[in-house]
Structures are given as structure tokens and as C-alpha cells.
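Every protein chain but one is kept in place in this view of the complex.
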Amino acid sequence: MGPLVKMGEIAAGWDFVIAFIIGIFFGIVMEQAGFSSSKKITGWIYGYDFTVIRVFFTAAIVAMIGLVFMQYLGWINFGELFINPSYIWSILLGGALMGAGFAIGGFCPGTSIAAAAIGKIDAMVFVLGIMIGVFIFAEGFPIWDDLYTAANHGPLLITDLLGISKGVWTFIFILIAFATFWGTAALRKKYAHKELDYNN
Amino acid sequence: MEHKKQLRIYLLLTAVFMVLAIIMFFLPDKRVDKELSPRTLIKLYNHGNAYYSVDKVAKMIIDENPALQLVDVRSEAEFAEFSLPGAINIPLEKILEKDEHNNYVWKEYLRPEKKITVFYSNGDLKAAQAWTLATRLRMDKVFMLEGGLNNWFDKIMTPEAPKATTATPEEYAAYEFRKMAKTFFGRANAGQAASITAEENANSAPVVKKKKVVSEGGGC
Partner (left out) sequence: MEKMKYMNPYLAGFFLGLVLLAAFYFSAEGLGGSGAPKRLVVGAVEAVAPNHAYNNEFYNSYTQNGERNPLSNWVVVQVVGLLAGGFLSGTFSGRLKLVTEHSPKITAKRRLYMALIGGILFGIGSQFGRGCTSGAALSGMAVFSAAGYLTLIAIFGTAFIVGKFVKKLWI
């Protein structure tokens, strides 16, 4: 029963080997999807390329369906998975900063690393920026410590919040995702002419 | 032509996922245990990192390590009589108290995302109960003082010189450290530092700022 390392099914030493292999596949998929190009990543904002949303939502529904089935079949102990805690204000502020960084910088951390790997200089600068940002956050930590830990609702699940089962939420989310897929396909036709020739 | 073919594939995929969605809808949910499974708990315990040795804790106190949070789980009377510097008191009898949101009250006083929590009692038993509860509630970085205060007095306050014939250099180093620690804590217990300790204890008894507990962020 998974998670294998945490449940002691395989030795803890394998953890890093698995992390490395998963990282490799993560990198390959992101690069193949075109996430190594900021032009493709920001396309959804202006309606000329919806790759990000399509990849993102497809990945989410595949993982959700997989987790629901695995839990149903008893292959995974859902309680052992890491659930990120809901610190409402901190998340909203952080999300807003990240959103601005997304629109201005054209990457997010994972994609910038994949892009830096194939030689995108803008991505390398972006990674440098992340480190500067972390440094600023850390040095000023005493100032925002209280905000950082305010309004914590713990590892809250959306299914518990809405009082529905994981399967029902997956059902709803699949509907949302497919509505988005077909909707963006229609939008893409409308804005396709806006594509510009980048210098790569 | 190519475009039509792609459209057909997309329509087919949509249909497949709609079927999956409907199956999902009717799949029963399993109750998720919010507490750590007994199996994982035993694994954590057996890994041998559930304990902090008295030497390690002594060194952390002397170094004024800001990450250390000692928690005395003995009764209030015992705590008032003697406690380790910087410890807060959460008597074991109070450990099962819950607030109106059904959260354990004492969880609010500890901040495991920032602190290393070390439970101690006179022996091992009470500390072990506190450790088990905290670990089951998925608190990160919680430990017990190995051997409790009895061991503390044996090793730190009355250090025993290693036998000259069999002792290794490490044992001598440990002995030297303990002698030094004894001087440190002896002074702290008797002299001017005592007032500081007492004050700290008074302040840090469960009136600490209310902050909820989190585990250290994973994922990113």
C-alpha cells in the first residue's frame, strides 16, 4: 500500500532515487509540452495558446481519478499524503505575488528550471530572481511572521469543506475541465491570428 | 481531413472521461484517518530518532538554541519545584483537553514548524505518552528526553568519571562536557541565573501566543 516509502514498503534510502527518476520524467513532460518557452506559457492570458491550462487541468484530473481509484482499491493510504495547510491570507497574498510574477516573468519555478536546462537565458535569470525573492522573504521574515501564520485552517480538504465525497468532486472537476477545454478551443480560433514570431 | 480526425479523437476522449466522471460520482469515499497509522508510528519509533540524549539537550540549552522547545509533562507542583531552563509545562493530565473546535488545546502552544519539541518527565513513561499523542497528531520534530530527569541528574548533575582502564577518548570527551554542563546548570540552579530561569518558566507556561500547528511545507 502506498505511499511506499512512508509506509515502509521500500527502504527509505530509495526515496532520493525515486525523487530523481520522477524529476527526470517531470522535466521531460514539461519540456515536451512546451513549458520551456515563456511565449507558450503566457499564451493563455491573451488567448493565443492554452497549452498551460490544458496540461494543468488534464494532469489534475488524471491524478485525481488515479488517487480516487487507488484509494478505493486500497492501494494508497490517502491519510499519509501531504496536504498543504490552508493559511488563507498568506495563500492569497502569495498567490497574488506569484500571479504577477507569472505575467511579468513568463515562467513559474518548475517551468523556469526546465527552460533553463535547455539554455533559455531568460529562464536562468528567472531562477536567479526566485532565489533573490526567497532571500528577501527570509531576511524580512520577522516582519511578516504573523501574517504568514495567520488564519490557519490546517490541512483542509475541499471535499470536507463542501461536504461531498472525493468522487463527486472529481466528477464536478472533470465537467469544469472539459468545459474549459472546449471553451478554449473556440477562443483559440478567434485569437489565433495574434500569434507573433518569436526569435527562437 | 487531419483536423476532422483530431476532432473525432477529442470527442471520443470527452466521452470516455464523462463515463469515468460518472463512475467517480458513485464511488464510495473512504474515511481518511487524520491521525497517523499505528504502523507508521511504530516505524518512526523504531528508527531510533524518537529520543534526544541528555547530553544533546544539555548542549542545546547551553548554546541557547532557539529551535529547542522543552515541554515538561509532569504535574504543575513538580514543575514549580524543578524544571529545565526554558521549559513550558503541559501536565499529562491536561494533554487530552480539547477546545470548542475539537482541537487539542496544547497543540496551540507548540510551533513544530519552527521548533524542535522535546518532551520530558521524571522517567520515560509520561514523556513517551505525550510523544505518542503528538506524533499521532502528525506533529513534526517531536522527541523525548532519553531517560528523563532521572537520567539528567545521573549523567549531567553527577557525572561519573570513566574507568581509566577501559575508557575511550570519546568517553573522556563526554565526561569533560558533562563536568562543564554541571558547572553551568549548577550555577543556573543556585546563582543569579536562577531568577532568569524562573521568570522564563513563569512566562512560558501555557500563556504563549496562540498559534496553530502546521507541518513543515512539503511539495514546493
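To keep things simple, chains are lettered A and B as they appear, and every chain counts its residues starting from 1.
Everything that follows uses one rule, which is that a residue touches a chain if its C-beta (ideal position, glycine included) is under 8 Å from a C-beta of that chain, and two chains touch if they have at least 3 such contacts.
Computed from a predicted structure; not experimentally measured.
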Sites on subunit B contacted by the missing partner chain, in the whole complex: 10, 13, 60, 63, 65-67, 113-114, 116, 141, 216-220
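One rule holds in what follows: only the chains that are shown with their structure count from here on.
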Subunit A and subunit B: spacing of chain centres that average the CA atoms, whole Å: 31
Complex contact set, residues of subunit A against subunit B: 6-8, 61, 65, 68-69, 71-72, 77-80, 82, 84-85, 87, 109, 149, 152, 154-155, 157, 159, 165-168, 170-171, 174-175, 178, 181-182
Complex interface listing, subunit B residues touching subunit A: 10, 14, 17-18, 20-30, 32-37, 39-40, 43, 211-212, 214-215, 217-220
